[in-house]
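Of the protein chains in this complex, one is absent; all others appear in place.
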Amino acid sequence: MDLTLSPAEEEFRDTLRAWIADNHPGKEPEGDEASFAFRRDWQRKLNERGWAGLTWPEAFGGAGATQIEQAILFEEFAAARAPQMANVLGLTMGGPTVIAHGTDEQKARFLAPILSADEMWCQGFSEPESGSDLASLKTKAVLDGDAYVVTGQKVWTTYAHHSKWCMLLARTNADAPKHRGLTYFLMDMEQEGVEIRPLVQITGEAEFNELFIDGARIPVENVVGGVDNGWRVAITTLMHERAGLAFALQARVQVALSELADELKGTKDPLVRQRFAQIAIEAQVLRLLAYRGLTSTMKGGEPGPEGSLGKWLWADINQALTTLAMDVKGPAAQLVDDTWTYRFLRARANSIEGGTTEILKNIVAERVLGLPRA
Amino acid sequence: MDLTLSPAEEEFRDTLRAWIADNHPGKEPEGDEASFAFRRDWQRKLNERGWAGLTWPEAFGGAGATQIEQAILFEEFAAARAPQMANVLGLTMGGPTVIAHGTDEQKARFLAPILSADEMWCQGFSEPESGSDLASLKTKAVLDGDAYVVTGQKVWTTYAHHSKWCMLLARTNADAPKHRGLTYFLMDMEQEGVEIRPLVQITGEAEFNELFIDGARIPVENVVGGVDNGWRVAITTLMHERAGLAFALQARVQVALSELADELKGTKDPLVRQRFAQIAIEAQVLRLLAYRGLTSTMKGGEPGPEGSLGKWLWADINQALTTLAMDVKGPAAQLVDDTWTYRFLRARANSIEGGTTEILKNIVAERVLGLPRA
Amino acid sequence: MNFDLTEDQREIQRTAREWLASRYPIARVREIALDGGSDATWDEIVELGWPDVAELGIVELAVVAEELGYALAPTPLAADWAARLLHPGLEGRGTVAMWDEGGNAPDASTMPASLVGTKIAVPAADVADTFVVTADGGRHFAVPASAVSVEPARALDPTRPLFTVRFDGGGEALDGDHFGRAWHAIAVAAAAESVGVARRVTQMSVEYAKERKQFGRPIGAYQAVSHACAQMFLEAEGARNVVLWAAWALDHDPAAAFVAASSAKAYASDAAVNVCRSALQVHGGIGFTWEHDLHLFLKRAEANAHAFGDATWHREQVAAMYL
Partner (left out) sequence: MNFDLTEDQREIQRTAREWLASRYPIARVREIALDGGSDATWDEIVELGWPDVAELGIVELAVVAEELGYALAPTPLAADWAARLLHPGLEGRGTVAMWDEGGNAPDASTMPASLVGTKIAVPAADVADTFVVTADGGRHFAVPASAVSVEPARALDPTRPLFTVRFDGGGEALDGDHFGRAWHAIAVAAAAESVGVARRVTQMSVEYAKERKQFGRPIGAYQAVSHACAQMFLEAEGARNVVLWAAWALDHDPAAAFVAASSAKAYASDAAVNVCRSALQVHGGIGFTWEHDLHLFLKRAEANAHAFGDATWHREQVAAMYL
C-alpha cells in the first residue's frame, strides 16, 4: 500500500507539468472545424514531444511509458484544462488493436499516421438494432475477389466526418453463432459506398454520426486478427479502452468538481453542501477505483472488473454533479447558461454511451460475482 | 371529483368517533397472551355493536356497510390509536372467502365464530421453498375416505398458536400445471398432525410461526371453492386483502407520521425537514391511492392495481419514516429505545411480507402496463 | 366520496385531449419549437373558454393543464392563467414576471414598488398585453406591455419561449387577499403540466419497452426495464392524484389547500423529472437524439420543475405545516 510516486514518476510529472505550462494552447475555439483543428494541432505538438502514444511501444513511435505515467498524464492534463487530442479513438483503441492483433504490414501502414493525426480514426460497432446486444449486429461483409463488400448501417460513430479509417465490425459468417461470425476490419472512409450523416443530439450538437454503407470495399489485408475472430478482437480492445478511460474520466470529474466548488464556495445551504460532499466523496471513490485498476493491470497484465465499475459510477457521479449545478440555479435553471446546461444535457447520455449502466451491472453480476445470466 | 363525505357517511363517522371515545380500552398491555386477550375483548365489544364485520352482509352478522364506511373506520381507529381486532385474518380474508366461495353449510358453521372471536383464524399459504413463487408449494393433501390427509410445512403463519382454523393451500393434483393442482382447505388446528413452532424475528418477537403438518386430516366438506380450484380462491381473496389493507396501512402511517412530527416539532435542521416533508407527501400520495382504489372498487366491483402500488409504496414510506426516526437520534441510535428501534427493525420486513416489492413491481409491469413476463 | 373526475370534467379532458392532438401533433410542436410562432391558436383557445379561470374551477384548470403537458402544447395559456389568477380583472392577455435577475426565492422579490428592475424567465412576454409583476413584500403590480422592454432569452424548453423583461416604472398596484391562493393555484397548474408530461412519457416508454428487442427478447422482459417502467407509473399516477387533490382543495377545502398545493408541486416536479430521466435510460441512444421526441418532454419537465418553486422549496413549505 503506497500511494506515493517513485522518484522517476515524480520527475515525469514535473517535466510534464512544466511542458504543459509552456505549451498550453489556451481555450478551445467554438465550432466543429475550429475545435478539430485545435485538437489536431495539440496532438501534433504532443507527438513531437513523443507523448501522443505515451504507452505505445517505442518501436511504433510511442514512449513505452507505464500505465502510471499514463495516469499521471491524464491527471495533469485535466488539472491544467488541456484540450483533448484529436485522434482519441485511434490512440486509445485503433492503435492498440493493431499493435495487439495486427500484421507487421498493418503496423507499418497504420500506426504512424494515427500518432501524427494525419489519419483520423472512428469506430463502427453499434447499429440501430444492436445497441447493448452488440453480437446481434447485421452489417454484412461478403468476399469478392481480394476485397470484402460491405453493406449495412452504423450509428454513434464519433468523428466519422473527420476520419480516414473506420474500425468496422461486420458479419462475415451468417451460419456461425451470433458472436462467432464477426470480423474486425479497417475500412477506408474515403470511398463512394460510405455515406455519413450527422446525428444531432438533445444538446443540439452533432457529436456523433450515422454511417450508411452500401457496397463499400475493404481489401482482405485490412482484416485485423483473422476472419470471424472480430468479436474477440473488439472485446479485448473494449476492455482496455474501459480501463484506460476510467482514469481519464475520473480526472475530468475532478475538474468539473472543482469548477462547481468555485461556484458554490461559501454556500450555507446544508442541502447543497450535503449533495456536493456526497459527489466529492464518490468522485474520490471513482479515483481510487481507477488506482486499484491500475495496480491490478500492472500486476496481472489484464484489466480487472474496475473498468465496468468505474464507467457505471462515473455516469452516476457526472449526472449527479451536473444536476446539482442545475438545481442551484433556481428559477434561472429554466434558461440555457454557458456551462452547465450543455453539460447537464450531455451527461444524460453518460449512462448509455459506451455500455449502459444496466449492461455494466450485468457484467459485474455475471463475470465478477458469478451470478447466473439473466 | 368530490372528497367530501355524504351526510350519511358523516353521521356514521360521528357515531363511530363518539363510540370509540366511550369504549376505548386504553393502552394495549405487553406480552403475547395479555395482548391477545385485550384484542379479543375489543373485537367482541365491536361485534356487539355490529361493527366487527362492518362490510359483511347483514345476513352473516355483518353491518352491510360500504367500502367508504370501512375506510372511515380505519381512519378513525388509527387516529384514536384504537387496538387492532384479534381475528384480523378471519375478518379480512377467511370470512370474505367463505362468503364468496363457501357452501351454505360452511357459511352457517364458520362465519359467526369469526366475528365473535370464539374461533381464531390463521393462513397457511407460504412455505420455506415457496416464498414469492406461491404456485410452487409442496404441501400435499391426499384423499383418504371422507377426509384429506395433509403433509408438509408452512411458514409465516401469524397467530397460529391462537388459531382454531387455518386457511390452508395444499396440492391435491401433482399432475396438473403448478397452480392448477391446489385446493383451498379449512384445517382444524387442534389435532395431532399439526405442530406449531414460534419463528423469532430480528426484532426478538415471535409474531409468526412455522407449521409442521404430518398426517393432519381435513374432512372433504372443508374444501372451499372446489378441489383443484384453490389458486383462484386464494388469489381473489389476496386481491381483496391487498385493497382493504392499503387503507388500514395508510391510516397507520398517518399516525406514525404525527408521532414523528411531535418529536421533531421545531427542528431547524433543513435535512431533517426535507426528509420529513418528503415522507409526509408520500404518505399523502399513499392515502390518495387508497381513495382512488376505493373509488374504482365501488365503481367496478373489483379492486384495481392500486392495491399492489399501495403495498409497495407503503413499504417504502414506512421504512423511510422509521429510518429518519433512527437517524435523528444521533449517537443514541446505537441504543434500543422504547418506540422507534422496534419499529425500525420491524419495518425492514415491510418490503418482503405480503408480497415483496420486486413481485409487486412485476405485477404492475405485467398486469397494469402489459409488459412481457420476466 | 368520489376520487375521480365527474362526467363534466371528463368531457373537458376529452375535448382538451382531442383538440390539442389535432392542433399540436408532436411534429407541429417540433416545428414551433424550432421556428417560433406559438400563437396561432389563441382565438380558438379563448373560444374553448380555457383562459376563463374565474369560471373554470381549479380542478378543471388542472385537467386542461395536464393535457397541455401531455400534448407538450406550445401555447402561452399557462402564463395567461397565472396572470389572471393574480389579477382577476385583467383584460386582454396576461403573463407573470416573477423572478428577479440573480434572485433565488420562487415567490419573493426585491423589486421596489417603483418597479424599476429586470425580471428573468418571463413566459409569453411577446404576446402579453399586461404583465403581472411580483415586487418586494409579496406585492403585485399590473404593468402594460407598452411600459416594458422585452428581450428573448435562451429557454431550456424550446416549446415555450422565455424573455428577459426590463421594467422602468409605471404600474398599477393590485390589491386583495387572494395572492396566496393564486400563487398556490399557479403552482398546481404547473404541477398538472408535469403530470401530463410524466404520463405521456411513461406511455412512450412502456410502448418502446414492448417493441424494442435486445438479446432476442423485448427489453420490457428485463426487470431493469420493467421495474423502471413500474416506478414511472407509480410516480406519474401518484403525482396525478396529489395534483387533483390539491386542485380540489383549492376550490373546496381551504384548510388543506396550501399544504396540498406544495405537496403537489414538489411531488409532480420530481415525478416528471424522474420519469423523463428513466425514459431516456429505457430508450437508450435513440432517446438521446434530437429527432426523437423524448428530449422535448425532458426539457419541459426540467424547466417546469424549476418554475414556481422547485421541489426543495415546496417541501420546506410542507415541513413548515407539520413541524
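The chains carry the letters A, B and C, assigned in the order they are written, with residues numbered from 1 in each.
By our rule, a contact is a pair of C-beta atoms (placed from the backbone, for glycine too) under 8 Å apart; a residue touches a chain by one contact, two chains touch by 3 or more.
Being a predicted model, the structure only gives us computed values, none of them experimental.
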Practice item. Touching the absent chain in the whole complex: find that residue among A:17, A:49, A:161 or A:361. Key: A:361
Study note, to complete from the structure: By the document's definition of touch, the residue of A:18, A:34 or A:261 touching the omitted chain is A:261
Practice item. Touching the absent chain in the whole complex: find that residue among C:119, C:199, C:227 or C:315. Key: C:227
**Study point:** Where the unshown chain meets chain A, residue by residue
**Key:** 1-6, 9, 68, 257, 261, 264-267, 270, 273-274, 276-278, 280-282, 284-285, 288-289, 291-292, 294-296, 299, 309, 312-313, 358, 361-362, 364-366, 368-374
Exercise for review: In the full complex, which bits of chain C touch the chain not displayed? Write them out.
Suggested key: 222-224, 227
**Study point:** Positions on chain B contacted by the hidden chain, ascending
**Key:** 126, 128-133, 136, 155-156, 199-202, 204, 271, 326-327, 329-336, 341, 345, 348-349, 351-353, 356-358, 361, 374
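We take it that only the chains that are shown with their structure count from here on.
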Study note, to complete from the structure: Closest to the centroid of all CA atoms, by its own CA mean, is chain C
Check your understanding: Between chain B and chain C, what is the gap in Å from one C-alpha centre to the other?
Key -> 40
Review point. Taking each chain's centre as its mean C-alpha position, how far apart are chain A and chain B in Å?
Key: 54
Point to revise | Where chain C touches two or more other chains at once, by residue number | key: 222, 225, 312
**Study point:** Sequence positions of chain B contacting 2 or more other chains
**Key:** 270, 274
